Each structure stands twice: as structure tokens, then as C-alpha cells.
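Just one protein chain is left out here, and the rest sit where they should.
On to chain A.
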């Protein structure tokens, strides 16, 4: 970056060798549209964070850490009627600050560290999806910080980040109504516009539309939906959302197992 004196300077411009390579198109292999890639999830691996989780689904690797609750920065907000169950009035409720970043080496091309608009949009999406699940009323005037790091993008990155963030919050002992499970979908381009669950990077790149749904499995409530792309009939989008929600339900047992194992590990390590 031209003016950035905080980082070591490299050349002004550089191009990845792939641009010059003799191009060979890769086509995504045909597959069952409702297949979910096997997931590896592990919670409680970072010692410096209050709670943490690592999720791997196919080529996508996400690491998430939670810290807090910490006294909130920003002005005091006035009181109001107290919520049910001894919770703080709405104006004093805690805040959830989410941060999403991509590692420079996560995609095909290196992305220089200051991420820009896309990362902020995804961070906001994370926050909107996680808020319904966290009992923020129990953390008055406090803030919880969630940082998600995408180590490698193999498709459905936002969905993986959502799931990892929810696991990390649970691992940190934050009071929650339910876990949040995320699932990605993409619609293949024109000749056969079918919705594919849990797309790989290749499928996502060639898609005409993409969708991410976040579900709270036990309560069976949708926590967030983020979609973009070419328009289509509403039934098609409705069907996609249904497919996504089914996918989330199927993922839930794996995450439960992961949290149980983490709690056991923590219990075994605690008495010193």
C-alpha cells in the first residue's frame, strides 16, 4: 500500500502467477444437491480467549474467539421498564461486537490486510444473526467481542463463521437461548438452475445467486438470512431457505458433541 508506513514495503504492484498460466477451466463435479460436507468442530482451543471454536467443512477453515464481557465503551443510555426475568431494561442491554476478517492467504489471490466493505458487511451479518440467540439483557452495560478469522475459503464461509461464532460463545459460557447454526446455498447458473446445499468455492464462483441461512435448531427459529444474486421466482427462494434449514438441523448433533467434549476436557483439566 503506497502510504502505509506501518507495514514492510513490497513492490508497488504484483500479480499472481495464475493470471499467466495456461488456463484450464475446472468444472464443478455433479453431486447430490442436499449433501453436506463432513464437518470437524472443536471448541476451547485458545488459552487467551474466554471461549473459542475452530470449524472445518471441506476446504473452509474458520477460527473464532470470544472475549468479554467488558464494560461497554460509548455513552450511558437511559433506563426504561425492566425486562422479564430480572433482565436489564432494553436501553441498558449488553452489546455484541463482531469482527470478521479474511487471512490474506484465504482465497486464490492474496488480499492485503485492510479488508474493506465486504468484511464489514459480513461482520454485521454475524452480529444480526447472533443477537437473537444471546441473552444480552444479562450483561447490562457490557460488551462481548466476537472475532472470526477465515483461514481458508472453500465455499460457504459466512455459514461456517456463524456456526463457529455460536460455538465460541457457548464455550465462553455466555448465556444463550440456543446455538446458531449456519448453512450456505448457491444456485447453479442458467441451464440447470438448482439450489445446491453447502457449495464449494468452485460452485460459489459460478453461481447465479447465493444464500446463507442461520437457524436456532431447538427453538426452530430463523436467526438470519442473507442472500444476493439474480432474481427468480419466490418459490425457488422459499425452497432454498427450506433446504438450508434442513441442512442446519442435520449439523446440530455434531456441534452438540463438540461442546460436550470441550466441557469434558475443561472439567478434566480444571482441578490442579
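We take it that a residue touches a chain if its C-beta (ideal position, glycine included) is under 8 Å from a C-beta of that chain, and two chains touch if they have at least 3 such contacts; residues count from 1.
In the analysis below, contacts and distances are computed from a predicted model.
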Chain left out of the displayed complex - its UniProt protein name, from "Ribosomal RNA-processing protein 43", "Latexin-like isoform X2", "Myotubularin-related protein 9" or "3-ketoacyl-CoA synthase": "Ribosomal RNA-processing protein 43"
Contact with the hidden chain (one of A:104, A:173, A:189 or A:253): A:104
On chain A, residues whose C-beta touches the chain left out of the figure: 4, 6-18, 20-22, 45-49, 63-65, 67, 70, 99, 101, 103-105, 110, 113-114, 145, 147, 149, 151, 272
